[in-house]
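Every protein chain except one is present and positioned as in the full complex.
Then we have chain A:
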């Protein structure tokens, strides 16, 4: 094991899946709540649902607001999982659905299942829900959706009364009821970020604003950024994972541009880069013992020997067959004297020969083959063949018989091919000798005048590099139709294709077409051809040769000076994606590194969208501009009161640095005050639970509840969308 570990690199494990923790079942309903009429409080958020008794200081149930309903084909059962129970089952995980579309509840069927779950978990076993209900709803929820909810609560559960309110206003209330008369609450939620002004106890929803960015779009954005940054990542990243990246690693920069610049400095980068390690399994390399290796080697050897034996056997069989054939041929040849001619010819024909010459030839080849085979078997190197002789070639035709003349023709052909072979061989030898001589000369020169030699190689290399670069540039220019290079090319093509004589005036006697007389003329075709890469490889080889020589003999020429050198330490893009850890360009990333994400600029890029929605192409004002916009609609006194109490709540409010940044930016939009800080930005005590806690505080106030809740009778009279305005909820229609 390599024990050398870079101490600076801290690996952060990724949270791959949400862990399942069972939700407790409560059984104290009968003795504690059955006859008390204690209000029930449900913070019905699109991300999490929080439910519990108003008399307690925190919700009993906090779970992800979702349901999975599916049929298990194998077991033939229909299953329903709700809330965090969904994480207990793989199939349920993939079937999870939410009752919400954006922040608004649109699916009463899922909502009904979730409410059932809440009441079961709280252990309610009465014949109805005999508890006043306080429930949160989104800012300016459409009446249609509130009607769906009221219908569900009154018809299915027969609740005595319902009070709806806005979670962020409840949160404002929970963070100081006496201060909640004036202020601005900024709620960075799951889908959206809302900003609601409150002045003298009145909620000015007509001046409230919603920015379409929150935890969910931020996770999506993070996911997309990571997918683009690592297109060949070996695992499929999920929003659950990107959400965990957002929660654990993002922060809001106090000065965004300054922070961006600081990331470019490798030293600063090193301290801010977060390495996220995904789980991976290294391939098991089987380590074989020496004994086993020896055994395997022996096995291979044995196999080889067997193969050799088989081949030898086959050869022997063939040899025997050949010998038999030769014997037959010889017998036939010898029997010529004893047999009658007709009989002999018939035998000759039956053995597949046309005439005697064929038989002679067959005897000769078979004999030669047998000799070769024997020699091989006995391990005798075949002696150098004597150069073939062609005796008939030089004898004039007249002196030859007809048969010999034919033979002469054959010999002449054979001689020609033999000579050609010899010539080629000689040329090859000459060439190698020439190359060797060149190399020798080169080496001599290198030893004699090393400086000059190096200079020459450098110059040659530079020429080649320039040439390759120019070619590359030309190719790039050709890809743009309007570039100068493209237009020149089009001109050449037009000139070549036109039938008309070139318009230029020419001197007399020079008007005939001379194209092709000069070899250079043909280069025009090369110029207009787009895919000309025939020489590329050659040039690359040549360049490589020069560079190898330089690497070998020039101590100042290092690997990073080569043309294709990759210098990770100087490349921002390299450490942006791969960090500043050890990296060998020849080997590439190690296995654990391919399963790593480097989170750096994204750490501030993703939450920054709250301040600059333009980053994701969202054409809306950011937090500060929105606040400025809202403040403009109030008079100075109201404004001064409101900025004393700017409260930030919701899941995204927990991103580190958000409050500092807001504090700093709000100062910039307020009139200058030299002596004291005339505003206050603060974070809710508990960004996630304060909505529920505020609602519970209201629910405990029996007198107030009597004034603001909608009773069953009122529901029947005025319909499901009816509410009473109470300073912490939506406006009356």
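Here, a residue touches a chain if its C-beta (ideal position, glycine included) is under 8 Å from a C-beta of that chain, and two chains touch if they have at least 3 such contacts; residues count from 1.
Throughout what follows, contacts and distances are computed from a predicted model.
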In UniProt, the chain not displayed here, chosen among "Signal peptidase complex subunit 3", "INO80 complex subunit C", "Ubiquinol-cytochrome c reductase iron-sulfur subunit mitochondrial" or "Late endosomal/lysosomal adaptor and MAPK and MTOR activator 1", goes by "INO80 complex subunit C"
Candidates A:117, A:230, A:353 or A:546 - the one touching the absent chain
A:117
Please pick, from A:42, A:129 or A:172, the residue that touches the omitted chain in the full complex.
A:129
Considering the complete complex, identify which of A:14, A:41, A:134 or A:205 is in touch with the unshown chain.
A:205
Chain A, residues in touch with the chain not shown (by the definition above)
78-82, 85, 101-102, 104, 106-109, 111-113, 116-117, 119-120, 124-129, 138-145, 148, 152, 155-158, 194, 205-206, 208-212, 221, 224-225, 228, 231, 257, 260-261, 263-264, 476, 480, 571-573, 576, 601-602, 605, 612-622, 625-626, 629, 731
